[in-house]
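What follows is a structure written as structure tokens; I'll ask about it next.
Note that one protein chain is taken out, while the other chains of the complex remain in position.
We call the chains A, B and C, going by the order they appear; numbering starts again at 1 in every chain.
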Amino acid sequence: MSSTIFILLRQELLLSLLIFLLLFIKIGKERSNESILNIINVLLFINLAAGLFGSSEGGAFNGMFTSNAFIVLEKNILNLAMLLISMQSYAWLKNHKQLAEFYLLLFTSLLGMFFMISSGNLLMFYLGLEMSTIPLAAAANFDLAKRKSSEAAMKLILSSAFSSGILLMGISFLYGTSGTLSFDILTAHISNNPMQLFGFILLVSGFAFKISAVPFHLWTADVYEGSPVAVTAFLSVVSKAAVLFTFTSILYKVFTPIATLWYSVLVVLSIATILIGNLFALRQDNFKRFLAFSSIAQVGFILIGISGSSQAGSASLVYFVLIYVFSNLAAFGVVSVVSALAGKENISDFKGFYKTNPFLSWVLTIALFSLAGVPPTAGFFGKLFLMMAGAAKDNYGLIIFASLNMVVSFYYYLKVVKAIFMEENETPIQKLSIPKITQLAMYICIAGIIITGLASLVYDYIYSLSIGI
Amino acid sequence: MSNYLYILWIPLLPLATFVVLGLFGRKYFAKTAGIIGTASLLTSTLLSFVAAKQYFFVDGKVNGVYQRIIALKYTWLQFSPNVSIDMGVIVDPISVMMLIVVTSVSLMVHVFSLGYMKGEERFATYYAFLSLFTFSMLGLILSVNIFQVYMFWELVGVSSFLLIGYYFNKPSAVAASKKAFIVTRFADLGFLIGILIIGFYGGSLDIGLLIEKFTSVQSPEFISITTASFLGASMLTWGLVLIFMGGAGKSAMFPLHIWLPDAMEGPTPVSALIHAATMVVAGVYLVARLFPVFSMDEAALTIVTYVGAFSALLAAVIACTQTDIKRVLAYSTMSQIGYMMFALGISKNGGESGLGFMASMFHLFTHAFFKSLLFLGAGSVIHMVHSNEMKDMGGLRKLMPITHAAFLIACLAIAGIPPFAGFFSKEEILTAAFHENKLIYGVALFTAALTSFYMFRLYFNIFWSKEAAAKAHHHDAHSQHNDTHDHGEGTWTMKLPLLILAACAVGVGFIPFSQFITSDGAAIETHIDMVFSIAPVALSIIAILLSASFYKSHNAKSDKAVAFFGGFYRAAYKKFYVDELYLFITKKIVFPLIGQPIAWADRNIVDGFMLLLANTTAKISTAIKGLQSGKVQNYALYFFGGVLALSVLFIYIWK
Amino acid sequence: MNEIPLTHILFVSTALFFIGMYGLFTRRNIITMLMSIELMLNSVNINFVAFNKYLFPDKLDGLFFSLFIITIAAAEAAVAIAIIINLYRSHQSIDVDDATEMKF
Partner (left out) sequence: MNLSLLILLPLLTALLILMSKQLAQIRVIGLVGSLAQLGTAGWLLKLYMDQRAAGNTATHLFESNTVWFKALNINYHIGIDGISLAMILLTSLIVVAGILVSWTMEKLSKEYFFLLVLLSMGAYGFFISLDLFTLFFFLEVAVIPKFLLIGIWGSGKKENSAMKLALMLMAGSALVFVGLMGIYYNTHTFDMVEIGRMGISLGVQKFFFPFVFLGFGIFAALFPFHTWVPDGHASAPTAASMFLAGISMKLGGYGCLRMAALMPDAAHSYSWIIILLATIAIIYGAFATMMQTDLKYINAYSSISHCGFVILGIGMLNKTSINGAVIQMVSHGLMTALFFAAIGMIYSRTHTRMVAQLGGLLKAMPFISTVFVIAGLCSLGLPGFSGFVAEMTVFMGSWQNPDGVYRLATVISAASIVVTAVYILRATGKTIMGPISNEHALLPDATWNEKLAAGLLIVGILIIGLAPFLINQLIMPTTDFLMINIDKALTLK
């Protein structure tokens, strides 16, 4: 048992340390929320920083846990997202009694995701998955008083339990046909065996549920709408990102023999997802719900990228997720500030928002443009690279479909911008005083949105790490 | 070959005047604009006389033939290696002749306007526009390149538009200017396409080259253009006829003449300059300029002939019925131009048989003087009576003796009474017609008679016809009253041009025109055959006497005549309903049947389609909202459905 | 005593799985739905154990997996129950159809 394992697992260990620290804070003497929040943010920053140093290649627990630079990068992205979320929910948590629990839940879930991402074994993967899901169900219910919150939690826990049931069925079939749970050995046993394929289908459905691809997406909107903004942000960015990473790596690593099969699955899923996501997003007025459906549509685009099944494919996926972290969290940041300080969550409330809150308006606008994929924001590059990766398969029907759907998505993003800038409102949201730290987070997001796209070295770095089939 | 570059100054001076007056006139030269314009034009007039002297008497002739000299040629816009628009100065008999005509008439008008337009608010602008017109007209004359012709053609059109619409707050003037521009523009479309055809087959736009190529029967260009045919006519015919269409538009040939009478809304001196002497003969000039090419195509020439003859007759008939003196003059202009046209049409190229060409040019020359004289005369009459209507006039001969004398001379000239200028040119035309085409000759003769009839109808109605005199006196007193600085006949600046032009109207007929200007540049001998002249002159005199008996003193004869002609008279009075026809086509066909449907379709069909797309999307999204029922069990159900769907897909693609 | 073939067991587990699914789809009481889900998970357990026993008796992956599933299921149930209790607090009912506030 050498010390390399500590370096290999440093992110997980740090996170667990954080969790224990939180427990101590909880049982320790009463502190003011502000101080706790500041401590946590500092710790999170350290956590993020720690990930950046020392790359690590290799496995532990005989292959159950694997790690490499790419995986570390993915985890760093998740850490970054976590940090930003916590900075943005400052205003909401400042006077919330159970903030320690909140962080406990999120950190546990994050830890689960880490294990899931670097799992080398179906068992480990399953553990990680559940570890990341179950705390989120609790977190979704964090506004104990709110009816919607508990409804959301109920929906989440039930459907996720169902999906994990399905997933497990799939895993059991895979196990039954191959007799192993570790990915490396499994790859060798993948064939056209129908039972195995059915198992694969069930597994994919489980994944599709987590990344909320149509028609497995229906829980998404309700849960997003019901749960507190911070949790919604976490769900829509972090958990989705984590599952996507795992999904891609499993597809690319394990199921390479049936690549042609799952390519068509991805195409079908992406078409359905983009279409339904867009069509539903058109009509939404609740901002969180709107972002939920828009993020569903985004997932559709991501699936196109993954379907490229090349180095560019996985690179563009991670790249897009990074951009998505910045853009989506910028949007959620504004929404969370508004809902925490003004208690408004509807798009129609944002009419004339620019008159009272120019800064927030610009942040939101830039974020939305990035989500819509308008240059010079990074979203433009992200989406284009995803589609380019997909186009490598010479499936231009898909590209045409996707690019036309981009136009539809423009419509609803611009509708929000329209409300912010152009429409009048007799009762506009009053001038909000944003916490410094949240402001900082927003600045980081904006900087990220601008730089990640224009500075090509980000993409090149990701590309250099990523691996295709 | 000596240097004619200085000719460049003849058009450039007016241009300079235009720029200066146009930019700073309103501010700085509000009063002195007239002087400046006149002075600069005087210079160009002198220059053009110098040029004429040098060309005709010093070095234009090389072994008995007047040469075409290209004084300047500058490539202005290159289309392709050998097709380009060149700006240049061409010096040959007709261009020099036109120089004289345009500059001198324009000068007269400038001088006349000094008095006539005095105290106008936009005095400077007026002179700026006059200079612009003069520049464009001169440029047109000196063009070496058919496209250059087209450009100045357009410029002439627009300056005429500006001058007709000079009284811009008078709706009728605005309408007239619009009409003039649009009608001529329509004609120019033909011109443009003609140019495209000719240029395409000729492989060049240079007039000299084109003539060279299309006059030699062996040249490949000629062969290609004559062999290529469309709807049975050869491309050459098409090209020339379309070009002639442009000319017809400017020269108010039937059926494109409708703008000319309305154009009389402009200030009278403008009418004298543009709509009598210079612009309206541009069409004639154009045909003359390309005459060698025209002469290669019988069909085109025939069309020119008959259009010209018909217009001459039609206009003369209408002129007999009009009561607005300027309109009468306008129609007489149209009729005279018709003369020139068919004279060209019946002519051949070169030698004695080119008589028609020479005659036409000669008539253009003389007509310029007496017609502008008529207009200026009418101008001073209007200036005094403040009305264009005959009924407001009468017995003015005592009140404005000079005008009266000048007007009479002009009338005699146009009526073709020897020894006035009109006589000689008309004789030549008639002779040519007689030799070429008896029918045309007949028409010409009849028209000549009509001409003298309506001219003298005009004359008598203005200056005799006692009854109206009292009214006229009253008008006179009225005019006395409101401008005391001059008496009825206006300032000397208004009288002087009348005198000069009268002198010309008497004198220019004696110029041995055929020595200078012929179709091929070589002098031909012409003689006035007394026997031949008897018929036309006699007819004219009879017509004059007739109109005297009708209108000299107010009596019922004219009404009887009117009654006698009845419907025909009314038709003629209504200008044979051509205007109505045009109105019908535009207001009843183009606007409601083409414009409005398109505008409607654009809003409702093309744009509507885009809207439909958006709405359908919205509809679909509302239609499928039930999918998100909010019941977690349904969600699970859909989940399972998804699983099944994927399985089906797998079975489908699973080999 | 003679061997029960694997297919029988698999049949049972599949049946169990779909019974659970049916229960989930049809029952209105959230607790019952949770129980149905447990049924599904247990069918998976049967699968694992059966596979392990019949096909790969030399390794214990399947057994371990089922152990973990049981554990996780317990945890899941605990959280679910907590949520349901809270739901009951706010909705005064644990009928799933009463918690359909958010839709469309």
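We take it that a residue touches a chain if its C-beta (ideal position, glycine included) is under 8 Å from a C-beta of that chain, and two chains touch if they have at least 3 such contacts.
None of the values given here were measured: they were computed from a predicted structure.
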Among shown chains, those touching the left-out chain: A, B
Touching the absent chain when the full complex is considered, from B:Arg185, B:Lys552 or B:Lys625: B:Arg185
Contacting the left-out chain in the complete assembly, out of B:Ile100, B:Leu155 or B:Ile511: B:Leu155
Given B:Phe168, B:Trp492 or B:Trp654, the one touching the chain that is not displayed: B:Phe168
Residues of subunit A in contact with the chain not shown: 312, 315, 369, 374-376, 380, 384-385, 387-388, 391-392, 394, 396, 399-400, 403-404, 406-407, 410-411, 414-415, 417-418, 421-423, 456, 459-460, 463
Touch list for subunit B against the chain that is not drawn: 26, 75-80, 83, 85, 147, 150-152, 154-155, 158, 161, 165, 168-169, 171, 174-175, 177-178, 181-182, 185-186, 188-189, 192-193, 196, 199-200, 591, 594-596, 598-599, 602, 606-607, 609-610, 614
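Convention: only the chains that are shown with their structure count from here on.
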By number of C-beta contact pairs, the top two chains: A-C
Distance between the centres, which are taken as Cα means, of subunit C and subunit A, whole angstrom: 27
Mean-CA-position distance for subunit C and subunit B (Å): 98
Set of subunit B residues in contact with two or more other chains: 625, 628, 630, 632, 636
Residues of subunit A engaged with two or more neighbouring chains: 154-155, 158, 162, 166, 221-222, 283
Subunit C-touching residues of subunit B, taken from the complex the two chains share: 625-626, 628-633, 636-637, 640
Complex contact set, residues of subunit C against subunit B: 21, 24-26, 33, 96-97, 99-104
Interfacial residue positions of subunit A with respect to subunit B in the complex: 154-155, 158-159, 162-163, 166, 192, 194, 197-198, 201-202, 204-205, 208-209, 214-216, 218-219, 221-222, 261, 264-265, 268, 276, 279-280, 282-283, 408, 411
